[in-house]
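Excluded from the complex is one protein chain; the other protein chains are retained at their positions.
Let's look at chain A:
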Amino acid sequence: MSRAPSRAPAPRRSRPDDLRLGSPRPRLRMLSLGLTLVMLVFAVRLVHVQVVDAAAYTEQASSNRYVTVPLAAQRGDITDRNGTALATTVDAYDIIADPTLFTRDITGVDDAPEQAAALLAPVLGEDEEELAALLATPDSQYVLLARQQTPQAWRQITDLRRALAERADAGTGHQVLTGVFREPNPKRVYPGGDLAAGVLGFVNNEGRGGAGIEAQFDRELAGQDGAIRYAQSGGRRVPTAGSHEQPPVPGTDLELTIDRDIQWAAQRAIEAQVAESVADGGYVVVQDARSGEVLAMASAPGFDPNDYAATDPALLGNPALQDAYEPGSTSKVISMAAVLQEGVAGTGTHVTVPNRLPRADRAFADDHEHDTLHLTLAGVLARSSNIGTILAVELLGDTQSEANEVLHSYLTAFGFGRPTGLGFPGETAGILADPGDWNASQQYTVAFGQGLSVNAVQAASVYSTVANGGVRIAPTLIRGTTGADGRYEPWPRPEPERVIDEATADDLTAMLETVVADDELGTGRIARIDGYRVAGKTGTSNRVDPGTGRYRGYTSSFAGFAPADDPRITVYCAVQNPTEGPHSGSQVCGPVFKEVMEFSLKSLRVPPTGAEVRSLPATFDPGDSATADAAAGGDASRRETDPEE
C-alpha cells in the first residue's frame, strides 16, 4: 500500500482488464475476524485459567514447589514441687533405612547390608545379624532400624558416612551407608528412673500418655502440633517466595505436689521392706497434713518408665491408688471418731474387754489371747482391741442397724467408698457397702476395718483429716501449671470439709499419741522419734487374696502424723502379704513409717515443738469402774459382761 504513490497510475488502470486482483478489504476483514476469534479464544482461556480454575492451577503449580513440614509441639515437662524435672522430653531420632539403596547396583558390593550392619550395630546397640537381615529386606523402601536414638548416635552415623565417602572417593572402599536416614521422634525421659513412676505413668510409642499423670493430663501436656509451608528448591528454602507458618503450641508444664527427695526416701524404704518381708507389694503415702498435698506416693515393686516396654504390664500401674484392700485396725480411728463425736463415750470411758466376744455367728477375738482387760477407750485404741472397738461402736445407736448407719456416715465423711478427688486413671474408690447391706458379721467387722476396702491414699487421708483438726482436705497431686504463655497458674484448692469437731480431733490425736507413747500397751512404740511427738496407729488385717477371693495372708500397715501437737506430715505405709519374718503392722510398717517420717521432717525442716509427750491412761482399776464414767461407759461394761466370761 505504501508503495502505491510511487507507481504510475497508468498500469493500474489497465489492470482490471487482464488481471483483476481481489480487493484486500475482505481479506483484511477475514484476517481481523480470525485474529479476533483467536484473541477471543485466548481471552476466554485466560479467564478460565486465571479466574475460574485459578485455585486448581495454583495448587498444581505449588504442589512441587511448596512443602509442608509438620512442627511437633514440645510435650510439657512434669516437675516436682521444687521444679526438679521428673519427666522431660529430649530430641531423638528413629533410624530408618531404604533397603533398595543397599543393592549391588548402588553400592558396588554384594554384602553391603552386612557391611552396613557391622558399622551400625555398635552405634545403635542392636544385634548385627538382625540389622543385616532388615537391610536386605526385598521389595521394601522402609525399614526401622532403631527407635529413639540420641542425636549423638546420629552424628556418629553421619561421621561414619563421611569417612566412607572419603574412602570411596579415594577408591579404597564403598559407600554402604547411603540408605540410612533419620526421622525425628522425641523421647520422653524420666531422669529419676523409677522415681514416682506409678504417679507419672509413661508415654507410649505413639507419643500419648499410657498411664498415670501422663495419661490423665495427656491433652494438656501434648500441646498442639504446628506446620510450616514454604517454597523450596533443591531442598533449600527459597527466601523470597514467602511462607506460611503455624507455630506449634508447646504443652503445659505440670508441677506436682510430690517432693522428689521424700518420694525417694519413701520409695527406698518401702522397696527395702517389701524385699525383706518377701511381700507381694507395698505402698507409702506422705501427705502434707495442712494442705492435703501428696508429698510422696510410692509403691513397690515399681517400674522404670524409661523402659516400660520391658516391664511386666501388671506392674505398670499405681497400686497406691489402684489397689483396694481391707485397711484393718488403722481404720479404727474412724470408729473412735464417730464414738467421740457422737458423744457416746470419751477418751477415758471404761471398756472391759473379754477374751472372746460372741456376736452374730461367731466369737470375735483380739489378735492374741488375753485375760479380761480393763481398758479406757484410749487404751482400746492403743492396744488395738477389736472387741473393745466393737463394744464402743455398739454405743452409736440403740439398735445395731442404727449404729451401722452412724458408722457408715462417718466412714463416708472420711472419704471411704468415694473417689479421692485426684481423678487418677484407674483409681479405685474402694468398696463400702450400704449399711443396710452389711451382713451379720460385717456389721461388727467394719468397726475394726474388715469387710470394707480402701486404697492407700484414702487411708492416709483419714489421718490427715484428724491431723488437720477434723477438716478434711481432699488429696491433690497437682500444684500448678505453666502454660505455653509462660504463666504459672496455681491448681484450684479443694474445698475443705469439716468431718469432726476440733475438740474431737484433739481427743483423737491424744489417743493416737498414746498408741505410740504408752510404754505398756502401745502397739506403735516402734514409731517413736526422738524429740518429736508422734501420733500413729498400727494395722494388721486379714487380706483377701486377689487370686482366690478368700482371706489369706495379712496386710500390715501403719499410719500416723507428726508433730502431734502441730501436725505437718502424715505418713501411711501398707505392706501386702508379708511372708518372711513378722507380719504385724508395727514390725513391718513401723520402721518404714519412722524412716520416712524422720526424712520428711528433715526435708521440710519441721522443728520439734518441744512440748511434753501426752499419754492418756490406757487402763483403769476395775474396782472403781462404776463411779468413773457416764451412762454410756457403764452401758459398755454391762454389755460386754454378757458373753462367756
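In this section, a contact is a pair of C-beta atoms (placed from the backbone, for glycine too) under 8 Å apart; a residue touches a chain by one contact, two chains touch by 3 or more; residues count from 1.
Quick note on the criterion: contacts and distances are computed from a predicted model.
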The chain not rendered here carries, per UniProt and among "Cytochrome c oxidase subunit 1", "MoaD/ThiS family protein", "Ferrous iron transport protein B" or "Septum formation initiator", the name "Septum formation initiator"
For the chain left out of this view, which of A:Gly34, A:Pro122, A:Pro151 or A:Gly423 touches it? A:Pro151
By the contact criterion defined above, which parts of chain A meet the unshown chain? Give residue numbers in ascending order. 5-6, 23, 25-26, 29, 85, 90-91, 150-152, 189, 191-193, 195, 236-240, 260-261, 264-265, 268, 529-532, 598-599, 601-602, 605-608, 610
